[in-house]
Every structure is written in structure tokens, then in C-alpha cells.
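As you look at this complex, bear in mind that one protein chain is not there, while each of the others sits in place.
Order as written gives the chain letters A, B and C; numbering starts at 1 within each chain.
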Amino acid sequence: HARGRKPWKLILQIVKIAFITIQLVSFGLSNQMVVTFKEENLMTFKHLFLKDYVDGGMDTYALYRQSDTYDHIYHIITQVSGFCKNSKNKWITFNNGAHSGRIKVDLETDVDINECRDWKVSGASAKSIYLTVLFDCLIVVMCITSFTLCTRSIINGILLQHEYTSYYRKRCGKHVPWLDKLEFVNGWYILIIVSDTLTIIGSILKMEIQTKVVTNYDVCSIFLGVGTMFVWIGVIRYMGYFRKYNILILTLRAAFPNVIRFICCAGIIYLSYCFCGWIVLGPFHEKFRTLNTVSECLFSLINGDDMFPTFVNMKQKSSLVWIFSRVYLYTFVSLFIYMILSLFITIITDTYDTIKQQQQSGVPTSELQK
Amino acid sequence: HARGRKPWKLILQIVKIAFITIQLVSFGLSNQMVVTFKEENLMTFKHLFLKDYVDGGMDTYALYRQSDTYDHIYHIITQVSGFCKNSKNKWITFNNGAHSGRIKVDLETDVDINECRDWKVSGASAKSIYLTVLFDCLIVVMCITSFTLCTRSIINGILLQHEYTSYYRKRCGKHVPWLDKLEFVNGWYILIIVSDTLTIIGSILKMEIQTKVVTNYDVCSIFLGVGTMFVWIGVIRYMGYFRKYNILILTLRAAFPNVIRFICCAGIIYLSYCFCGWIVLGPFHEKFRTLNTVSECLFSLINGDDMFPTFVNMKQKSSLVWIFSRVYLYTFVSLFIYMILSLFITIITDTYDTIKQQQQSGVPTSELQK
Amino acid sequence: HARGRKPWKLILQIVKIAFITIQLVSFGLSNQMVVTFKEENLMTFKHLFLKDYVDGGMDTYALYRQSDTYDHIYHIITQVSGFCKNSKNKWITFNNGAHSGRIKVDLETDVDINECRDWKVSGASAKSIYLTVLFDCLIVVMCITSFTLCTRSIINGILLQHEYTSYYRKRCGKHVPWLDKLEFVNGWYILIIVSDTLTIIGSILKMEIQTKVVTNYDVCSIFLGVGTMFVWIGVIRYMGYFRKYNILILTLRAAFPNVIRFICCAGIIYLSYCFCGWIVLGPFHEKFRTLNTVSECLFSLINGDDMFPTFVNMKQKSSLVWIFSRVYLYTFVSLFIYMILSLFITIITDTYDTIKQQQQSGVPTSELQK
Partner (left out) sequence: HARGRKPWKLILQIVKIAFITIQLVSFGLSNQMVVTFKEENLMTFKHLFLKDYVDGGMDTYALYRQSDTYDHIYHIITQVSGFCKNSKNKWITFNNGAHSGRIKVDLETDVDINECRDWKVSGASAKSIYLTVLFDCLIVVMCITSFTLCTRSIINGILLQHEYTSYYRKRCGKHVPWLDKLEFVNGWYILIIVSDTLTIIGSILKMEIQTKVVTNYDVCSIFLGVGTMFVWIGVIRYMGYFRKYNILILTLRAAFPNVIRFICCAGIIYLSYCFCGWIVLGPFHEKFRTLNTVSECLFSLINGDDMFPTFVNMKQKSSLVWIFSRVYLYTFVSLFIYMILSLFITIITDTYDTIKQQQQSGVPTSELQK
């Protein structure tokens, strides 16, 4: 166990967490403003260019007659010609894809999250952008340092494991078990390495957005977000140094493989319900229309979603389907909420008891710990 | 125990699962398209033929005056005469069933899931239909093979059981217990046989739909759906071969009779609440109008449905009923969520502990396993 | 223990359950029809007499100007004078109670659940009414028989208890414990007596409704409903004869006092949250307006109601109240869902284990059972 770390290593991690969080919050706050602006702007354009548009009614905003379609196009042309708010491009789509006689209309603008200009709106000057970029650079440097330190520790661990393996093979004539080999690799270091990598890529993307008007916002935010998430989850490791906290973390870790195993079993039953519900109830309920929404609907039902609307909105065309839908929903909910959820609780309780007894009796779990 | 199966039997099952799933998904995707078309088409007709129709307002689309009724009929006649979109039949119903002065209007079309024509819409030719039918035939052949193999295994099991019974009677002079007799019949084989039968019927119906324009879609989808569901549930059996998974499956199986027993007890209390709620609260709350919706409402309440609207929408005509409704809802929810749900968890936990101890001590459960 | 009952006593109970259920279902179905008629009728009148009435908009149907009020009254007078649908009385209320400048308008009719006339609507003749009343009489007779039998059994039990008490005092010189005395009184008989009493009163009221046009429907339905509910709960007793069912029923019964005790503790914390939420959050959220809705809202929150709207709809006037509302909701939900719900599960689990061990070891629980 490589636990004798120097304190400055810990300090680096703490400062890193603080800086990454500040970076994320400032990034989030600036985006928040931009998103509000975009939304209100889109709403304005819809009110100006779409005839008889009513707020929140985009789902049912559609045309059914040839004359209506001409009227709407004429209205748009009149409005656009006499109006020049700003130079953003607008797309108005007339969607007649299904040839069903219903033409859906949609409007979109290209107001991307254009940092530079929006910073100006909130009073930001070139100076503040430079400062932000500097701050991002600092974070990249810290992450690289943390990355190299953790990589070194992991390499040391692997070297030690190789030594131990050859020593063990000589003395006992047996191969070291797979699980004992894993003991040499500290999982927390791997977590830190992954989070550092993600944060570095995210920060570089963020700097590019702020300087070169590259607007791949989604990818950048996923990297930064997941990076920050892993950094914070890493904090739990420091809690494990206190004995009372340790049992909880150990239980979560020990229960993990059992939970995954159980999720596999439950997942197959779940999948079979998904297939069956999709094919039979698809034409009769909007929530069962696609395989994806069936899965979301069933998952939500287990976790306390409104069940009554699901029951009631089932179109009651044929009584056979009606009976099937009732049997389907009652058995699914009973099976998953009562049996499978209870079994989850049982697994966790069982693991906790095992861990507690191990701690009290002090029995080593593997050959290595002896 | 008939566990020494040849690997090609396993391969047959795996290939069968894959093929059935592909069949189901392709069937589902094609239906999905048809259903969307049907819905948009119906919406178009409603907008064209029903006067002043507003999207989503079918519940309140009703007439209250004689003159309005004449107006609406005149509007429909005008629209239909000057319009000839396609040759589908449309039914417009004026429903005055309750003689209450309120006439509900509804519109329906007969666009059934007419595979042939819709395949054309998505660019499908006669060739692709033949391929689909061939694929279905292949599945039917596989299911018949699987069906005969499993039937043979079950017959072998029953023969073995008869031998054992006569041997046991001679040697011990006692009758073989009922549960020991059941040990010879592998439940998984029965599951496969049932799923094969359902899939065969479903596939034949599907072929008829695609070739002979028979449109009994609902029955076909129920057979195919439930068949696929059972096939997938059968996959759990292969997981039982791994020891760690086995305990979960064993617990689920062992807890099953206890859970069913407990559901009977809870079901009676549930039923008594249903009757009482229906008769007393029926006139005061829409969810308690029919015995069926009462059951759905109460079931949903236990499993996390919105309770507040149920409380609030109770019409407050008489204070006696108001007090009753509060007592009714508070006691029902407390009883079912706190006592009965907890007892479920207890039953499962208890079963798990029993199974675990049995596995650790290795005590046989019946005479036969000795 | 008075367990050696003759089988015809059991048969009486079973026939009684069947008859009472049939009575309830037929009563419920006829009311269901009447309620639908009443609702559609009320809707029709609202559309005819209230100016610019829109379906479902009764909450916001109000007047704000003097001229509007005159217009509405004039509209009503015109409609009523030229219209004579039937002789039912209608009340239209102009509610200016709060002197706030907002006048709410409401319309009500006096279509009570007038059985006689409505039976005619569904084609019922005088004959069918006589049959119904006969059926009700039969139920009353059965309930009186069941009532007398159970009363006799209870009186026997009490006599036996007196004998035992005097015998015990002579022999042991001690008083019989309170709990042992209760053992002589069979709780199930008391349940049957209560349900019989309720059903008799309910059936008599029902007969009066059907013959003498007394229309106290609510009271009748509460008596019949609660009576039927208790009759059905009594069925659980017969399940206790099977050993495996018995443990569940015993657990529920044994856990009951502990659960009640715990509900008292939790209830006090609950009440304190209710008071606090009402006084502080009342002016800022509609759900916290009255003490009654606060209780319903909090109860619903624990049992899986939508929490997000409760958070979001909190009017954000003062930041102090905003912070308070967050602390209030987070602590309440955490405390009740995580700690108190878990403790419930613990209590039930503990009781189940105790009962199970008692059954296995066969230790008697009181002096009497020895």
C-alpha cells in the first residue's frame, strides 16, 4: 500500500478541486445568460414571423389546408421584408414528411453560444477574456502535474506487483491470484488520471471557444462536466481515512459487483418487458411508441412516476389489448417494485453485515494482506 | 438432473433468440411508421371536417344547442362534398346516449395497418416482402425444432420419474412426495415450449398479414410480444450456471410462493378498500368513478403517484364525505406503504438469508437430492 | 379458544360475503350511471346559461367590471326565459365575499340521485325495484343472524373468562393479567359484529332511498361501503388457518402496537413541521395556504409526490423565506423518507424475526397458553 504520501501532494489535489470548481461555475454562469437570451430571442422571432403563433403551442402548430400554407408563407415574406432586427440567419421549415396532409412548421435561429460578443453584453472587455484564458492555462498545468504524479505512483505499484509475483512464485510455487494483483493498483489514482485527462481536454476546448470563436460547446461541456464530476467523486477517498466513514465506502465498493450482477439479471427481465410492451402497446399509447421511450417509461414507473395517466391514456380500442395492458402494468410494477427492489436492499444489507463482521474479527480477505 | 446437453442445442437457442429479436424489432419499426401516419392523418381530418376543432380538445368537443348541431352537420357536408383526399371511409359520430343535453362528436377513419401498401410508401417492393416472409418461415422452423427437443427432454424426465417412483416404492415402501416428483420436470423447458408455441402462432399470423391482407394486428402482436418476452426471460437460466448469479435467481424463485401468499392477504385488504372507495367516493372524484379506475388509482398511489391532486380534487360537497375521504386515503397509504411494503422486504430478506445458509451448510432440501 | 365451529356457520359467512358484494356492485353500477348523467347535465346548463363559458375553466370564471356583471345577468335571464328543458331547479351564485373586486360565478342544479326516475331511464320497472328491496331484506336477515351468533360466542367467551379468573385467583392468588383476559374475546367476532351493524343500517337506508324517495345517499353509501370493507377484511381470518399464511397475519398484528407507537412519535415531528410550514410558507405557496392542505402536501411529498413543482412554485419575494423554504423541504423529506421510513422497515423486520423464532421454538407467550 502506497499510503505514505507527502502533504504537498494532498494540497495540490485540494487546490485543483477548488480551481476546477471555480472554472466550472464561472463557465456555467456565463452560459446561463446566453441561453436565456437565445430562448427569448427565438420566442420573439416566432411571434413575429409565424402567423397566429401562441406561446407553448409549437407541438400543435401545423397547417392542414393549401390556402393556409400560402397565407403563412405570404405572412412570413411580408414580415421579413419590412424587418431587419439583426443579421442572424433564421430557418423556417415546412415539414410534410409523412404525406399525411399535416404540415408542421418550425423556426430556428443560428445564435450559437458566441462567447466574445456575449461577454461584451455583460460588460466584459478583452482583459477579462485574457484573465479567463490564463486561469484555464493554470488549471491545465495543475492537471498535468497531478496526472504525472499519479501515473508515477501507478507505475511504481505495477513494478512492486511484478517483484511480488516472482517472489511469490518462487516461494509458494503458485500463481498470484488475479484479485491480489489488482490490489497493487490504486483505483483512486486511475480515477484522478481519467478526470485530469478529461479536464485538460475540456479546458483546451474552452480556451479555443473563448479565443478562436470555435463553437463546439457541447463536447467542451461534456469533457469539463465529467472531469469535474470525477474530481469530486475522488474527494470520497479522503473521507475513507476516518474509520467510521470507511465502512460505508467499503460497503458501497463491496456491494458493487453483486449489484452489477443483479442488474444484469433484472435487466434481462426488464428488456423482455420492453420488447413486449413496445410491440403490443405501441399503437395504443404514446409512451410506448419507440423502444427508447418504452424503456424510459418503465424505468420511470419503477421509480415513482405517475402511473395513473399511463393506465388511463391507454386507448381502449380492443378489449383484448386493454386486458393485456392491465396485466402487463400490474405484473411489471409488482415484480420490480416489490421483489427486485427488496432484493437490492437485501444485497446491500448482507454486504454491510459481512464488512462489519470482517472489521470486528479482523480476518484478512486475501493471501497478500497476511 | 438432465444437465449434460450437447453444445449445438445451446447454439440453437442463442440463434433463435437473435432471430426472434430481429423479427420483433423490424416488425415494430415498420408499425411505428404506420402509426405515426395514421395519427397525423386523423388529426388532419379532424381539422378539416370538424368545425372550430382545436388540437387536444377532443374531450370537451361537444354540442349543447340544436342550432349548433345543424351548423356542424352542414359544415361537414360542405367540406366532404368539395374534398376528395383518398378513398378511406370516415365515421363521424354524434353521441347523445345519456339524454343529458350534451352531444359528443367523434371522428374515426379505417386506416388499418395495411402492410402491403405501407411497405410501398417506404419504398419496399414485392422482393422485400418475400424476404421477410422467408425470414419468418426460418423462425417457425427453428421454433418447431426447439419445441420438439424440449418436449423430448420433458418426456424423458417424466419416464425417469416413473422409474424412480416405482424403485422408491419398492425400497422404502413410501410414496414419493409431490415436490420430489416435480424435480424431474425442468421448468425452463416448459417456458421454452410455451414461448415457442406463442412465437410460431405469432409468426404465422404475421405472414398472413403480410401476404393475404388479413389485418388482425392486435392478436399477432400479443403472440409475438409475449413469445419474445418469454424467450428473453429464458436467458436467465444460462446465468444460473455461474455460482454468484445463482443465489439471486434461487432467492427470487424461493421467495415466489411466499410473495404470492402475501399478495393474497394484501389483495383482500386492497379489494375491500376498492369496494369501499368506489361506493362512497365515486360521485365525488373522477378517479373513483368505476371499480377499475379505483383499483388503478389506489395501486398508483402506493407506487408513488401524485397524491395531492387526489386529495384536492375531491369535491367538497358534504363535510361527512370530506372527512371520510381523508381518513380513507391516510389509512390506506399508511397501511400499504409502511406496513405491507416493509413486510415484502422482510420476506425477501428472510428468504435470501435462508438460501445463503443452505448454500454454506450444504444441507439437501429433499430426499431425492441425497 | 372457541375454534370448534360447525361448518354451517362458515357457510353463512361466505354466503353473506357474496350477497353483500353483489348488493354493493349493483348499487355502485346504478349510481355510476346517474353520476354521469348529472355531470353532463350540469355541463350543458353551464354552456347554456353562463356567457362565454369554456370547459374546465370554472376556477377562473369570474367577473371584474360592473358592466360585465350586468351583461351576464341579462344573458342568464334571456336564456332562462326562452328555455324550458325540465323542471329542475338551478342556482346561479354571484360570490363577492372577499370584497376584493372579483366576483366568482357558480351554477348548481338539484338533480339528486333520484333512484326511481333513473331506474326508468335504464328501463327498470316497478318489478325490478321490488326484487332489489327483497334482496336487501334477505341481506338484513342474514346480517342479523350472523350478528346474534357472534354476540353469543363473545358472551360465552366472557363467561369463560370470568370462570378462569376466579379459578386462577383461588389457585395462584394473583390477578389475571389484562392481556390474558383479552385472549378470551375473539377480535374477529367483534369485526363481524361491527360490519353486520353497519351493513344492516346501510341496507335499511338503501331500501328507504329506493322506495320512499329519501335521498340521503352519502350516509347510506358510507355505511354500506365501510360494512363491506370490514366483511372482506374478515376473510383474512380464514386464511390464518393455513400455517404459512399465519406468520404474515401474526406479524401484521404483532407489529401493529409498535407501528402505532412509532406513528405517534413521527406524528409529533410531522405536526411541528405542519405548523411551521403553514405559518411561514402560507402566503407564498398555494399548497401551504390552510393547515389541512399543508398536511396533505407533506404527506404526499413523503409518499412520492412531485416535489419539483413544490420547490419551483414557491413565490420568490424575499430571499429569507426562499432560503427557509429550501431548508424546510430538504430537511423534512430527508428526515421522513430516509430515517423514519427506514425505521418502519426495521420495526416490521424485527417483529417478523421475533414471531418466526417463537414459532420455531414454540415458547408460549402468556401464562394462559400453558
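Keep this in mind: contacts are C-beta pairs under 8 Å (C-beta built on N, C-alpha and C of every residue); 3 or more make two chains touch, one makes a residue touch a chain.
Computed from a prediction, not measured in an experiment: that's the story for all the values here.
If you put the hidden chain back, the residue from A:Thr36, A:Thr78 or A:Asn95 that touches it is A:Thr36. Panel shows chain C; residues 59-60, 62, 64-65, 98-102, 257-258, 261-262, 264-265, 268-269, 271-273, 275-280, 282-283, 289-291, 301, 303-308, 311-312, 318, 320-321, 324, 330, 333-334, 337-339, 342-343, 345-347, 349-350 of it touch the chain omitted from the view.
Touching residues on chain A toward the chain that is not drawn are 21, 24-25, 27-28, 31-32, 35-37, 40-41, 43-45, 47-48, 55-56, 85, 113, 121, 217-219, 221-222, 224-226, 228-233, 235-236, 239, 244-245, 248-249, 251-252, 255, 259, 263, 287, 293, 296-297, 299-300, 303-306, 341, 344-345, 347-349, 352-353, 356.
We take it that only the chains that are shown with their structure count from here on.
In the CA-based superposition of chain B onto chain C, the rotation angle is 90 degrees, rounded to steps of 5.
Distance from each chain's C-alpha mean to the overall C-alpha mean is smallest for B.
Work out the mean CA point of chain B and of chain C, and you get 31 Å between them.
The distance from the centre of chain A to the centre of chain C, with each centre set as the mean of the Cα atoms, comes to 44 Å. Listed for chain C are residues 304, each touching two or more other chains.
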